[in-house]
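Missing here is one protein chain; the remaining ones are kept as they sit in the complex.
Chain naming follows the written order as A, B and C, and within any one chain the residues start at number 1.
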Amino acid sequence: MTEPDMDLAHLAHVELLTPDMAGSLGYFSDLLGLEVTETLGNAVYLRGFEEQYHHSLKLTRAAQAGLGHAAWRVRSPAALERKVAALERAGCGGRWMDGEVGHGPAYRFRTPGGHAMEIFWEVDYALTPVGKATPLRNRPQRRPARGIPARRIDHFNLMTADARKDRDFLVDVLGFRERERVDLPDGNLLASFLSVTNLSHDVALVPDPGGMPGRFHHLCLYYTSIQHLFDLADLARERGLRIEAGPGRHGIGGAPFLFMFEPGGNRIELIGDPGYMIFDPAWRTVVWGANDLDVAAAWTGAPMPPSFWEIGTPGDRAVGSGDDPAVSRSLEVQE
Amino acid sequence: MTEPDMDLAHLAHVELLTPDMAGSLGYFSDLLGLEVTETLGNAVYLRGFEEQYHHSLKLTRAAQAGLGHAAWRVRSPAALERKVAALERAGCGGRWMDGEVGHGPAYRFRTPGGHAMEIFWEVDYALTPVGKATPLRNRPQRRPARGIPARRIDHFNLMTADARKDRDFLVDVLGFRERERVDLPDGNLLASFLSVTNLSHDVALVPDPGGMPGRFHHLCLYYTSIQHLFDLADLARERGLRIEAGPGRHGIGGAPFLFMFEPGGNRIELIGDPGYMIFDPAWRTVVWGANDLDVAAAWTGAPMPPSFWEIGTPGDRAVGSGDDPAVSRSLEVQE
Amino acid sequence: MTEPDMDLAHLAHVELLTPDMAGSLGYFSDLLGLEVTETLGNAVYLRGFEEQYHHSLKLTRAAQAGLGHAAWRVRSPAALERKVAALERAGCGGRWMDGEVGHGPAYRFRTPGGHAMEIFWEVDYALTPVGKATPLRNRPQRRPARGIPARRIDHFNLMTADARKDRDFLVDVLGFRERERVDLPDGNLLASFLSVTNLSHDVALVPDPGGMPGRFHHLCLYYTSIQHLFDLADLARERGLRIEAGPGRHGIGGAPFLFMFEPGGNRIELIGDPGYMIFDPAWRTVVWGANDLDVAAAWTGAPMPPSFWEIGTPGDRAVGSGDDPAVSRSLEVQE
Partner (left out) sequence: MTEPDMDLAHLAHVELLTPDMAGSLGYFSDLLGLEVTETLGNAVYLRGFEEQYHHSLKLTRAAQAGLGHAAWRVRSPAALERKVAALERAGCGGRWMDGEVGHGPAYRFRTPGGHAMEIFWEVDYALTPVGKATPLRNRPQRRPARGIPARRIDHFNLMTADARKDRDFLVDVLGFRERERVDLPDGNLLASFLSVTNLSHDVALVPDPGGMPGRFHHLCLYYTSIQHLFDLADLARERGLRIEAGPGRHGIGGAPFLFMFEPGGNRIELIGDPGYMIFDPAWRTVVWGANDLDVAAAWTGAPMPPSFWEIGTPGDRAVGSGDDPAVSRSLEVQE
């Protein structure tokens, strides 16, 4: 048995594109209680009140919603070198980005499915905002008194036309462990849930019904309790935000969920506990059949609505823009 | 910078000694809903309904309560070899144990403070108990319908007369990262919280007011919600079990807690969420001063009672056996 | 303004008919943790661990599922006389029942929609079961350590072909206050929610798509927290019980809900908090339009599935027995 690849440490931040910066910012800052740490040109940087880095979310103005990029922090400088070499060896080489706020040099590349990712080592830590010091020494700042404050980002899901190719890339080149997966009757891969941490997934791959590469399914943020999901849903319903699914509890991963669309058009998941965690270093991938899909997606609660399997960002006019006015509105926003 | 030591993967199981096997078994099986997986001679093996190994808790009949041993699973066979070599190099060499149920060869050693630990690689996975199959594929069995079922073990705390020596051993020899600590005014170490996982601590070191080596402070099990802590407290009060502290929420680690004594006399903690998790591979230890101790121990809720800082197992007649009849009873049970 | 009619005090018990006594008993006793207080002939009497009367639920063997009767306790002996007189004056006179276990003479009558109800004054209080004494003096017994223990019954819903007629009867003859209602576009009444207590409803009237009189929609029991609904759903899914809807939160009344079918075929609701309570003695009925129905039924969570508006007990072969095998199975059980 070869030694396990521990070079990636965790998901450090995600960049979301938004055609409605004011709306997106209101959503993440006022409703989810994220702290704005910097605004620079077309981008706003935010983080949860328990997060230690400069930012975990970057919002960037764009014509369409979608994923800008997702960034992984490696475990050491040597790990960074090893991973860059592995990417180049695999023919997925990218380029060094040097000017980003909040962290040092990052190596940017694209997955086979066309999603932009980065890996980096050096990071800037969060400063305590003026007037927000706390005696709780393991937080960089006080808990906000606005909205329902999310604690941290948790994971994200990508849409892909070839889950197997993306999964193999994440496992073979980047060192992810596949924790759960859904197999098609023909043995092909429908969806895959992978992590480099003790979470059940840091990233997931779900099928894209259209042919557009690089589409984004959702970003997930983390709460303490199912009660927070119900409270957020209450606030969201009254403010006209579109809730897509939940509260419910996933079969895969086991976390209680709420899915909604932020005003920029991206799907956001909120979870109320981490589900089960994985400590076994020889974890055997949990395999679901496609006919288990409803249970796998929603062990507790109503089955996911069709939109969940159809809508991604950037939007595809041909898909999901049916007669649901909320959907239409949300898609209009994106385009 | 040297490469991080990732050889230990996680806390695999804990052995508790009990002078009241019937009482302890009733507590863990009926009240905490653990599944008994095997009974062998003087020992009973149990695990939580979401745990994947043969057992996470071994109860062994003994004259006094206390820790039997705690076992860490390594990340690979090579990691096992490396750690055994490191232990021997450090003069803490032990011996191989080969006959234990539920896992392969384990290397047993003692920490400087006198606590028995093991490391091992090969493990037996849980079998689904007859009649307890579940369509939820990431669990080995159904959720029990008795008591308030704990999901898994989380961490344990040791009492030690020299926290610095034990902390250095765990960090330097075994590869733990120190996540939080409490410093005495003279710069000496009062308490330390360490992990090899993304949890804020897998093991903690707290001071022992007496001079007895190898004493145990508590084992912690994991729930989903603060509600479970209140429900368990309700059941426990009516059944005459002694609750020592909580529900409250720790400053250190941030988990909501309940502390009680199982009938065998060992202190058990239950937590209702994991608190904050640590993903930063260069985590800077959070340092508390001894004058922060109340806040560090109980950020929410009443300060810990004196017994929390005094009682350990095996019990010490000279300590903590004051005029609280519940304490006295619990100590009598042990002896 | 006339003086308010306070003669009815509250819902005292509900009798459910079951063609599967073993299944129903397992559900209510093992899963919902109700205490069996007496078994007599074809009936079993149960109550929640916080309930003070002999029983709040009577299960009676029958060929089909459905409501046996629902019983209201009046506020005084004089109130009983007044209500009997009012019933007789309204042409809804019934007869005195004298031999029931757990309470004194009860006057039984039928509502216009054909549902059997009783009113009574004298009641037997619960005895503490042997070995279940508690130091908590406001409970007759300990909290059970099995299943997810429900605290008490809360309300029930009836299906009716003429909600207006039933509503008027409950208001004019029995003294209920209408708390919320749903109006059809033509001004007719679709559904009505009424109470004599500070709860938002003790009884509700919902439309029956078929023509059968006296059908039952659901009985609701009460929990402390949404967490209990998720825990119960977890247990239920693994034991093959059919969950129909939720967890979600009602618009009407505001309680978080879970709907399922007990093995006998009756729909059972569980709520995780009481929603809002009504203290205003001049409460103005909250009026929803039929086009608000989805929001009114499920403010949080997926809209109610079609079965929710179709299935009642006893079952009607012509309704709801579609291609959902779970539905078919549940209906078969009843017949």
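To be clear about the criterion, a residue touches a chain if its C-beta (ideal position, glycine included) is under 8 Å from a C-beta of that chain, and two chains touch if they have at least 3 such contacts.
Note that this is a predicted model, so its numbers are computed, not measured.
From the options C:107, C:216, C:288 or C:308, the residue with contact to the unseen chain in the full assembly is C:288. Summary of contacts with the chain left out: across A:224, A:266 or A:313, the touching residue is A:224. The omitted chain makes contact with just one of the residues C:50, C:88, C:124 or C:168: C:50. Where chain B meets the missing chain, the touching residues are 225-227, 230, 233-234, 237, 243, 245-249, 256, 299-302, 305.
Remark: the residues of chain C touching the chain excluded from display are 1, 3-4, 6, 9-11, 50, 52-53, 73-79, 123, 135-139, 151-152, 180, 197-200, 224-226, 251-254, 273-274, 276-277, 279-282, 286-288, 292, 295-296, 299.
In the full complex, chain A makes contact with the omitted chain through residues 30-31, 134-136, 142-143, 145-147, 224-225, 227-228, 231, 234-235, 237-239.
Note that in this section only the chains that are shown with their structure count from here on.
Residue positions of chain A touching 2 or more other chains, listed in rising order: 225-226, 299.
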